[in-house]
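A single protein chain has been omitted from the complex, and every remaining protein chain is retained in its original position.
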Amino acid sequence: MIKKDKKDATSKTYRGPWAELWHRLKKNRLSMLSLFILAGFMVISIISFIAVETSIGQKIFEGTVFDYQNVVGQNLKRTLEMPSSDHLLGTDSFGRDTLARLVYGARISITIGLSSVFTSVLIGGSIGALVGYVGGRVDNIIMRMMDVFLAIPSILLAIAIVSSLGSALPFLILAIAIPSIPGFARITRAAVMTIREQEFIEAANAIGASNIRIVLKHIIPNSMAPLIIQSTLSIAGAILSTAGLSFIGLGVKPPMSEWGNMLSEGKNFITTDPFFSLITGLTIVVVILSLNILGDGLRDALDPKLKN
Amino acid sequence: MGSYIFKRVLALVPILIGVSFLVFTIMHLSPGDPASLVLGEQATAEQIAQKREEMGLNDPFLVQYGNYVFKYVQGDFGQSYVSNRDVATEILSRFPNTVTLTIASMIIAIGIAIPTGIIAATKQYSITDNVATVLALLGVSMPNFWLGLMLIIGIAVPVQFIPTGGMKVAYTLFGNIKIPTLGSIILPAITLGTGAAGIIMRMTRSSMLEVVRQDYIRTARAKGVSEKVVIRKHALSNALIPIVTVVGLQFGYLLGGAVLTESVFSWPGVGRYMVDSIKTRDMPVVIAGVIFMASVFTIVNLFVDILYAYIDPRIKAEYKKG
Partner (left out) sequence: MNDTLLDIKDLEVQYVVDGEITRAVNGINLKLKKGEVLGLVGETGAGKTTTALAIMGLIPNPPGKVTKGNINFTNSENMKIDICNVNNKALLDIRGSKISMIFQDPMTSLNPVMSIGDQIKEGVEIHQPEVNAKERAKEMLELVGIPKERFNEYPHQFSGGMKQRIIIAIALACTPELLIADEPTTALDVTIQAQVLDMMKDLKIKFNTAMLMITHDLGVIAKTCDNVAIMYAGEIIEYGTLRDVYKNTQHPYTMGLFNSIPSIDKVEKRLKPIKGLTPDATNLPSGCKFHPRCEFAREACREIAPKEYNLNETHYTKCLKVEGCNEYKESRVIDDE
């Protein structure tokens, strides 16, 4: 009979950790919808990139919402229009097509969001993995330095950086990345410290694996789960920060379109033409909401114990 | 307890030094020359050179920093490049308005979030729970300046007694602290508090769900304690610890978020002053403003740490030992 029990246990299909994660995430309908929406924005951003930055793309997408001419081309005879067949979401105060500007803005927001989070994961993750693994005095000193960063509310730190260095794209990305570095450092450090104590690391040590090999092969793959969750939520935060900075004139500058500076523009005619601000803001809400739902879904899927 | 508080206050010093050093360094990296900013475009090279000497800009970086901190702790935040006014006076006169706004939003956030979180947790998976959870997520996902704009067109424009911006003073206390009218603070406070409400609600819900599964809750039920009292007396007092942490952290976000909200509603606080100063590249205001707000945030976090001891006897015991 014991034999039979064993057979039952193995008859359940075994999946790798990523396949298992995907399997669990698939059951969460809201998360899948969010993923679908985000994939849509991703595709739009890529098309926008091709349409603006490549010569073939410029030809193919000429005259469409992806055409850069529609993003910046003014038409002062047709300002602040409501949606029509020419302009599906109407026009802004310079007669530019709102949809075209939102599409271009999506590309900017997603670029800044992804690259700033990538930067902070890379820097924060490395710092955390290093100090978590080395421990001792290095750990102490570096984590105290991280506390200093955490003591400044992130939007204020970003404001300080951009107002000093200017808002060229690399600086903007840096300004948004730096405040979230300590968070990633802490998460990785905690993960590394728990993993370090576990037996399979000792086993790897015992068979003579080098430190770097242990970090690359064992510790990094095992700290992925909390990092992925935090990254998803951080992208949302980064997009919000970018919009916030642009709103107060510190981020992406007109005539380039970005959701925050569109809202800043919309503020000037908010009482007479609220539709423009409404639709711009809703776009941001949809993206951020999707990211947050996906983040929650990932957390539940990665650690079912936390779900209650 | 007293010695613990003293130790914690002492531990603030290196953090505050670190913050000021960091901000000062960032600002120092600015490519612009403050001397020419102060003097304007017509200034001659000699005038600029003289001004540089006067402002101490030729000193080594650390000396400049040392001088700055030395003056800062004495309450001298420098002079505005634009208006030539004393930055400390300008910031301190606006600070009460920012505090009023922050506290008002926190009251709204806590007032909505904690009861909703408790109800959602006690009725897990009910319609109430689902609606509350979705609303909380929506609150977290909204850019607060956009919510502000929407409230202006949705409420301030149609409703007579609610202004679209600015602060109407109802009373003045101690000559400096202005208490605004309810009408003028309500929209900025909602705008600023919504995000915090979402986060606090989510924390309350998950913390309560965690606590009600604990063995000591079962012990309380086994005594014949009614469900209401179990939740209010046993569960909430334990769930409060992580909630207090989040509330403390949210104070920081509110101080940061105030920068945007104050801009939307033309609220005369430190945040709007800073935004205006950034536009004119008025560096002394930006540096002093960021350091000032970060210091306030750090001190708030200290209060939160001390508050723990009153909620959790285990932490109090640790404090006594340490």
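All chains are identified by letter, namely A and B, in their written order; residue positions are counted from 1 within each chain.
One rule holds for everything that comes next: contacts are C-beta pairs under 8 Å (C-beta built on N, C-alpha and C of every residue); 3 or more make two chains touch, one makes a residue touch a chain.
Small disclaimer: the values here were computed from a predicted structure and weren't measured.
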From B:D59, B:D76, B:E210 or B:D312, residue that would touch the chain that is not displayed: B:D312
Options B:L29, B:I127 or B:A222, residue touching the unrepresented chain: B:A222
Hidden partner chain, residues of chain B it touches: 214-216, 218-226, 234, 237-238, 311-314, 317
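Everything that follows uses one rule, which is that only the chains that are shown with their structure count from here on.
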Complex contact set, residues of chain A against chain B: 144-145, 147-149, 151-157, 159-161, 163-166, 236, 240, 243-244, 247-250, 260, 263, 266-267, 270-271, 274, 277-278, 280-281, 284-285, 288-289, 291-293, 296, 308
Contact footprint of chain A on chain B as seen in their complex: 14-16, 18-19, 22-23, 26-31, 124, 137-138, 140-143, 145-146, 149-150, 152-153, 157, 164, 206, 209-210, 213, 252-253, 255-257, 259-260, 263-264, 274-275, 278-279, 281, 283, 286-287, 290, 293-294, 297-298, 301
